[in-house]
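Removed from the display is one protein chain of the complex; every other protein chain stays in position.
Chain naming follows the written order as A, B and C, and within any one chain the residues start at number 1.
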Amino acid sequence: MIIVMKAGAAKKDREEVLKRIRELGYKPHVIHGTTRDVIGAVGDERGKRVLQSLESMHGVENVVPILQPYKLASREVKKEPSVVRITDGVSAGGKELVVMAGPCSVEGEEQIVETAVAVRDAGARMLRGGAFKPRTSPYSFQGLEEEGLRLLAKARKVSGLPFVTEVVNPETVELVAEYADMLQIGARNAQNFALLKRVGQLPKPVLLKRGMSMTIQEFLMSAEYIMSEGNQEVILCERGIRTFETATRNTLDLSAIPVLKERTHLPVIADPSHGTGNYHYVAAMAFAAVAAGADGLMIEVHSDPEHASSDGPQSLKPAKFARLMEKLKLFAEAAGRTL
Amino acid sequence: MIIVMKAGAAKKDREEVLKRIRELGYKPHVIHGTTRDVIGAVGDERGKRVLQSLESMHGVENVVPILQPYKLASREVKKEPSVVRITDGVSAGGKELVVMAGPCSVEGEEQIVETAVAVRDAGARMLRGGAFKPRTSPYSFQGLEEEGLRLLAKARKVSGLPFVTEVVNPETVELVAEYADMLQIGARNAQNFALLKRVGQLPKPVLLKRGMSMTIQEFLMSAEYIMSEGNQEVILCERGIRTFETATRNTLDLSAIPVLKERTHLPVIADPSHGTGNYHYVAAMAFAAVAAGADGLMIEVHSDPEHASSDGPQSLKPAKFARLMEKLKLFAEAAGRTL
Amino acid sequence: MIIVMKAGAAKKDREEVLKRIRELGYKPHVIHGTTRDVIGAVGDERGKRVLQSLESMHGVENVVPILQPYKLASREVKKEPSVVRITDGVSAGGKELVVMAGPCSVEGEEQIVETAVAVRDAGARMLRGGAFKPRTSPYSFQGLEEEGLRLLAKARKVSGLPFVTEVVNPETVELVAEYADMLQIGARNAQNFALLKRVGQLPKPVLLKRGMSMTIQEFLMSAEYIMSEGNQEVILCERGIRTFETATRNTLDLSAIPVLKERTHLPVIADPSHGTGNYHYVAAMAFAAVAAGADGLMIEVHSDPEHASSDGPQSLKPAKFARLMEKLKLFAEAAGRTL
Partner (left out) sequence: MIIVMKAGAAKKDREEVLKRIRELGYKPHVIHGTTRDVIGAVGDERGKRVLQSLESMHGVENVVPILQPYKLASREVKKEPSVVRITDGVSAGGKELVVMAGPCSVEGEEQIVETAVAVRDAGARMLRGGAFKPRTSPYSFQGLEEEGLRLLAKARKVSGLPFVTEVVNPETVELVAEYADMLQIGARNAQNFALLKRVGQLPKPVLLKRGMSMTIQEFLMSAEYIMSEGNQEVILCERGIRTFETATRNTLDLSAIPVLKERTHLPVIADPSHGTGNYHYVAAMAFAAVAAGADGLMIEVHSDPEHASSDGPQSLKPAKFARLMEKLKLFAEAAGRTL
């Protein structure tokens, strides 16, 4: 932590700051500058955000943190990339890309089973589908809940694909975990710490989506919440951030992929469907994500998007998805990955 | 809903769209334009977001919603402003402004009782203080939990001020409701729909903070979640949105106040402490919020901000808060309010 | 400047960095931390952004600037607030608030003269009106150009109000300066450095609007451009930044007012018309700006907004403006100002 004093701060103020730094268990180092003093506080900053409170002290201009506040998620703690195993034969973070595909919501048996088979035939390794849906409006379709989980299990049986589905409430996490192969934390719950802690206590991989206005550092702190409870099997998913641009539903921040790869050992995938909100742009952004270094993709596929209960405009039909997967192979190869 | 067709869309595509609009229970009206057709779909759009899925159809350029999707929160349903009663003698939305003040976190009995008395003496009508804290880092102080609630109750007894405190988990909502006079939904949980529904089922006023990247429309949809469960006692709180500017912790969007006042009958308050993240700017923004039409304020006050467990830099000392309240009276009067 | 080394950086890398710091004319101070070293580089950083290039060196994690990069605009250089004199009797930054009002564009003699008289009668001290218009579309009305300047001069003669008008091209700055009492740099040109330098060479006050995605620091750097050419008569204008919120045209960042007041001695005004883009919200935000500490306001007034060539939706009719000014007096008084 670096404490920047005001230009012309009184010596007394500086002494108070030094005293307080020592009280907090750090060792202060003063650098006398030409117009102001700067104080370095040496010691592990993690878990001690209280240093920031020095900003309230007389004569202090601001306090600049130096260390990243996450540990378990960091490359400093674990240098080599992690491979998260989802089931026998399906994992994320290795040489093989993992593509998860399926509808936004589970709507009925035929829909989910047919889609599962179609996306498997096109090369997807996992099925996605929402049973508990976090919807902006209380009047929108909220998902089939447990019935949706049963249908997903049915689709898994028929297609052989493991599935990931969203959890939205600590009270139903265990129920979902009984059925699902991986639990998803959605963007709106990415800082729902009660939920993060709960999934951190289960022996089940977690797909953590980036919140809409989450910095990369906060994203890693949310992963750290899960990991600090004991569950190290976390996959990160970039799914678009909120910006001023309205031509796309969100702005898919693909530069987050190389940044995350540098800072964390966890696998990183991208969701071009939510990222763009428009099926026209999904293929281009799927290719781009893989070129940027993503370990996989999550893509919405619906056999009848005009009749979808949610997110129709961003869903691909199975035939379009199959063509995407065909072309994706070329980009995977260019990136030194398999599909 | 307005459906904009592509320039040169085939007649067949248009007929398909018209058919689908009728299937969904709307009455279509075609306007033949100079370069493209536009179709108006007449019927109540609320609860039928499925119309958006028409965007997937051939020949459709985009779909523009016309109606606001909230009902209970809207001025169309209730024209006159609502007054939310918190306790006998304390309410929000009437002529009298309501100021809620206190520390970010409850840290101990002396701290919370002293602060409660101090803010009461300065003119605050409610005490605020966190017992369950949603913290970005799992290694930060997470609050005293039930012990914190007991201390808040103690402070209420001594000071006579009712208190508001945050809920973070559906599982502990009822516990908090046993102690608190008002439940707070924090910015990070503003789209935690499971939590919104739970507080909507209790006979207890709710202070709903705007999420960091929430549009005003989404903010009102979150209020609608609470109200649609039966609880109409909702107070909205503007607390800053996330933008590119880093001179302040968030960007307090005061224009949200007149916009909200136009669209909803619910009371609206502002939180200049979280909004700016810096105690230097709190008074200016408190005055501005009242001038913009706010029904009240939430302000962080801590007797010893240099030693605060959280949010020290944005907390006022009691003496500064008392001076703020003194000056606030002048602005309240200019706004035709009492304090 | 603080140079943060990577955890485990080689001693050799550190030595290279120290050498380079000395070459650049700074004195390095090493602080040995528990996981990494931090180097303070002492010396005036202003005008030497080249230190940032140390980030390219081996073993360097990042480089954190400590000093604000502006001088002439800063409170460190000039402690007391500046009063910018526009004409005899009209100035900004003193006890009296200065309100500038008028149409977005000058459209004709009757329009501008009538509006000038009306806003003067309501208490405005300056007339505003665009002759050279920066319009997003090449097909939109681009202003009356020199004819517009002549009409503004006519309106000044009749009403007695000095006027401010925008400059958009270094080639026409002198022409505009022959007519106008103050030159305006619009938001889209706030980092048009050629234009900033040109107005910095004239003995004419400048109203500098904040760019749509400009940080407060960049805003002050643009003021510094003007001042470093010799012209110290700069008034800053907050007019809204671009965010994700679409309920208002921009997000008026009123917290910029206390932040600017702390960092610079220059006067600061606000433009609630462009800030909100909707005449419904102008009065509330005008009051709020004054409560936040603004030295004045710029407000769009048009006698016939339904027929305005530009920005009709955000213009007030003269009668509404007069009522706003009436009520504004109360807020000015609460803020210890006169109107």
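The definition used in the following text is that a residue touches a chain if its C-beta (ideal position, glycine included) is under 8 Å from a C-beta of that chain, and two chains touch if they have at least 3 such contacts.
Keep in mind it's a predicted model, so treat the numbers as computed, not measured.
Engineer: What shown chains come into contact with the chain that's not displayed?
Structural biologist: Within the full complex, the chain not displayed touches A, B, C.
Engineer: Among A:2, A:257, A:298 or A:339, exactly one should touch the missing chain; which is it?
Structural biologist: Of the listed residues, the one touching the omitted chain is A:257.
Engineer: Among C:91, C:232 or C:315, which one touches the chain that has been omitted from the display?
Structural biologist: C:315
Engineer: In the full complex, which of B:242, B:274 or B:337 touches the chain missing from this view?
Structural biologist: B:242
Engineer: Which one touches the absent chain: A:285, A:301 or A:339?
Structural biologist: Missing-chain contact among the listed residues: A:285.
Engineer: Go through subunit B and note every residue touching the omitted chain.
Structural biologist: 2, 4, 7, 29, 31-36, 38, 40, 42-44, 64, 66-67, 76, 242-244, 246
Engineer: Name every residue on subunit C in touch with the hidden partner chain.
Structural biologist: Its contact residues with the unshown chain are 20, 46-47, 49-50, 52-57, 63, 69-70, 134-141, 168-171, 188-189, 191-195, 197, 212-213, 218, 221, 224-225, 228-229, 242, 278-279, 305-310, 312-313, 315.
Engineer: Which residues does subunit A use to touch the chain missing from this display?
Structural biologist: With respect to the unshown chain, the touching residues of subunit A are 213, 215-217, 241, 243-248, 251-259, 262, 275-276, 280-281, 284-285, 287-293, 327, 330-331, 333-335.
Methods note: only the chains that are shown with their structure count from here on.
Engineer: Among all other chains, pick the one whose mean CA position is farthest from the mean CA position of subunit C.
Structural biologist: A
Engineer: More than half overlap in residue numbers between the two sides of the subunit B-subunit C interface, or less? Answer same or different.
Structural biologist: Result for this pair: same.
Engineer: Give the rotation angle, in degrees and rounded to the nearest 5, that superposes the C-alpha atoms of subunit A onto those of its identical copy subunit C.
Structural biologist: The two chains, subunit A and subunit C, differ by a rotation of 180 degrees.
Engineer: Could you tell me which residues belong to subunit A and also touch two or more other chains?
Structural biologist: 242
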